[in-house]
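The complex appears here without one of its protein chains, the remainder shown in place.
To keep things simple, chains are lettered A, B and C as they appear, and every chain counts its residues starting from 1.
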Amino acid sequence: MADPTNHDPRLAVEIAGVRFNNPVIGASGTFGYGLEFADLIDLNRLGGFATKGLSARPLPGNPPPRIVETHGGMLNAIGLQNIGARAFIHEKLPLLALWDTRVIANVFGYSDDDYIEAITILNDGEGIAAYELNISCPNVKEGGIVIGNSPDAAARLTEKAKRASIRPLIVKLSPNVTDIAQLARAIVEAGADCLSLINTIVGMSIDVNTRQPRLSYGTGGLSGPAIRPIAVRMVHEVARAVDVPLIGIGGIASAPDALEFIIAGATAIQIGTANYYDPTVSMKVIDGLSAHCESHRIATIKSLIGSLK
Amino acid sequence: MADPTNHDPRLAVEIAGVRFNNPVIGASGTFGYGLEFADLIDLNRLGGFATKGLSARPLPGNPPPRIVETHGGMLNAIGLQNIGARAFIHEKLPLLALWDTRVIANVFGYSDDDYIEAITILNDGEGIAAYELNISCPNVKEGGIVIGNSPDAAARLTEKAKRASIRPLIVKLSPNVTDIAQLARAIVEAGADCLSLINTIVGMSIDVNTRQPRLSYGTGGLSGPAIRPIAVRMVHEVARAVDVPLIGIGGIASAPDALEFIIAGATAIQIGTANYYDPTVSMKVIDGLSAHCESHRIATIKSLIGSLK
Amino acid sequence: MIETIATAESNRELAPGYRLLTLDLKEDVQVRAGQFAMLKPIASLEPLLRRALAVYRVHGPRRLSFLYQVLGRGTEALARVEKGGAVEALLPLGNSWPDAIRDNQRLTVVAGGIGSASVFMVCEELARSRANAQLLFGTRSEPTAVGCGLEDFRALGLPLTLTTDDGSLGEKGFVTGPLERQLRQGGRPGLTIYACGPWVMMRQVAKIAAQFEVPCLVSLEAPMGCGFGVCVGCVVAVKTSGPPEYGSYKRVCTDGSIFPAETIRWEVNPMAH
Partner (left out) sequence: MIETIATAESNRELAPGYRLLTLDLKEDVQVRAGQFAMLKPIASLEPLLRRALAVYRVHGPRRLSFLYQVLGRGTEALARVEKGGAVEALLPLGNSWPDAIRDNQRLTVVAGGIGSASVFMVCEELARSRANAQLLFGTRSEPTAVGCGLEDFRALGLPLTLTTDDGSLGEKGFVTGPLERQLRQGGRPGLTIYACGPWVMMRQVAKIAAQFEVPCLVSLEAPMGCGFGVCVGCVVAVKTSGPPEYGSYKRVCTDGSIFPAETIRWEVNPMAH
């Protein structure tokens, strides 16, 4: 169906030449392949969404248990189970074409070559607005180090990915670092068009009766409202360090939450965990942003980006 | 008063030669100078407590607002307001001598010399069981860098402090680092007798109506149940990296919470934020640990330390 | 599947730790036997995630009830909901028990503990259609049996065999005892088993069914993040040929919760131990 939606023009934003009807984006790994939400919300009203991490080949993921709830959030160690880049192109993209929303392909690999291969495959896909490089998944360490925690490794991969990509490149930052501004600078200098942050924070939960970790993988990524203050701080630090647009992520569950990130310096935001416990949260946030523009007489939400006093 | 308390012998632990009647310790900055709790709990039953960060000279601290509640936790930027090491010795220690609990002097400074000066002053104090070096307070950056985030700076200070100290030295780790195991190794090699972790995680909260940070300092330290999974993971990582005893800290509000840290590798634990909203929580945790030993037929809680399967 | 805010018509305790929650919906829903819902008290922030509960009974297109055991903070939060309270609900979810009455096949339904909640509707159908069926109903003790809906099941009039771990009601021991005995005594042709209960019980039922070559369906349980297929957190390991691949894990929420027992890799799913 073509877009029958009346968008609030005050909410439109642009990232690396891609226009989003509003700054509200479904976060990777919490929005499936988008289609799962077709019965729950009006996808045409959604600014966009990032797919579950796509790899060149399908991945099985980690054994269960993969998730455990914590205070104000949850730990996950899904292990990037996904159908693979090819299946996404052939099975999902044609259906996604029925909606007017921006599709961001979240890309994952175990090595630089894996990433490049996935991007090369996805380059043939129709209707992908941008790539989001997931270099910060804490649940799939290969050889112990996470590419996203090393500015050098991250910059090297970003450069290769940028060369391979025919689309705007978003690089998703790891929060598990001492100096996220330094990491951001290295990745932007390497050619990233946009940065999204934060990914999950490595955590652990132990069943004190069995004395085993609650997740089969041992550790997992912490997400949800619990991490929001950390994410807002990191967006603020990165906003002062680089001049590419940012996408703020971390514990967003309401319009005021989203505004914190925008005021801290984000051009758009992603909603993750909140989609699980409130499947229509993205629509509520969009309505809340319009209401805020109304009550504060704001002509365009762009005027709020980085407007922290 | 001499100790009239019947302690559960199963809960006794030892750290760097210091015997704690149980592993439950009040965390620095959340337990005042101990005396504030005399009317609320039986201090003789408490394993011990760490004082508010003490500096060589009294400090005024940051302007208000200094705290803001977040989901599952709170941000603080107290700025280490404290009466100073000398006043602590003369006004507090004599009164603390009335109770049988271990007093840990939490030490803070802006420079290596400040730390050494504070330790030198405290060396004259009667009844201090150990020092806890707070090299990880996120709310008092001088010249931008936090000593505790740099293994080299932290090791250098640890070495000096160890030389100046006549008492066991606990060094409190910053969680705001990429590799906490590496940081821990450097500090232990420099002579730390024990490591305590974690201190607060740097965060930020913004009032979207005024577009100002909710804290006068801008950023603050995140504490409370929200950070527990991150703290448990870090204790586990550090336990595998060093062989000195660890004190686990971060969001502990119940006996099962405390057990997660002990099973992950901590010899003792500190309770912080929970003291604010449940002033008798430490007594409840001690009772809960006894109950756990009972129901799991555990002769000594030491057998649980690092017992993760 | 609808996302809605339901109103609690009642939420009463059937036995210590077991409650019956009846919800009134604003719209009609079509629920098939074995489907479930994701529920939580409105705007409750701790815990954040909704909890999965099977639809126990359908009283009308807009009135459903849920039978649940109060285990931890999520079900405790639900237990605090009072009459008239608002409950966030996503439903109906998951697949369902296949219509059991085709080609006069015989059915043995095995309910273990609160697993009974997932099979009541199928038992209703079987009773209504006078199918050739029976129910094996096992719980820890008599009060637990009451908490798991014993009276409702009795009222259906299906042939009923009771077991309790402590022998306080019916045969002493696990529900798998009578199941195995009956199969050994024969009458297996045309028989199918539907089972829902704790993982360990279902694993045992699956083993027995395989041993006697009787088709068996099980309704599995897993901690759920979303309930509608996007978090991929609720998976179970299923049999696939060769090395681990995309199909090695299936989602309980959308690929299940009902699976043919023989497709499950019982030995590797930790919940089954």
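Quick notes on this one:
Here is the rule we go by: contacts are C-beta pairs under 8 Å (C-beta built on N, C-alpha and C of every residue); 3 or more make two chains touch, one makes a residue touch a chain.
Nothing here was measured: the structure is a model prediction, and the numbers come from that model.
Listed by label, the shown chains that the missing chain touches in the whole complex are B, C.
The chain that is not drawn here is touched, among residues C:D24, C:E46 or C:E180, by C:E46.
When the whole complex is considered, the residue among B:N76, B:S136, B:N176 or B:T219 that touches the unshown chain is B:N76. Within the complete assembly, residues 29-32, 36-37, 39-40, 52, 58-61, 63-69, 71-74, 76, 78, 81-84, 216, 224-225, 273, 275-280 of chain B touch the chain that is not shown.
Interface with the hidden chain, as seen from chain C, comprises residues 45-46.
In this text, only the chains that are shown with their structure count from here on.
Inter-chain spacing, taken between the CA centroids of chain A and chain C, is 35 Å.
Chain centres here are Cα averages; for chain B and chain C they lie 47 Å apart. Along chain C, residues 45-46 each make contact with two or more other chains. Shared contact sites, meaning residues of chain A that touch two or more other chains, fall at 71-73, 224-225.
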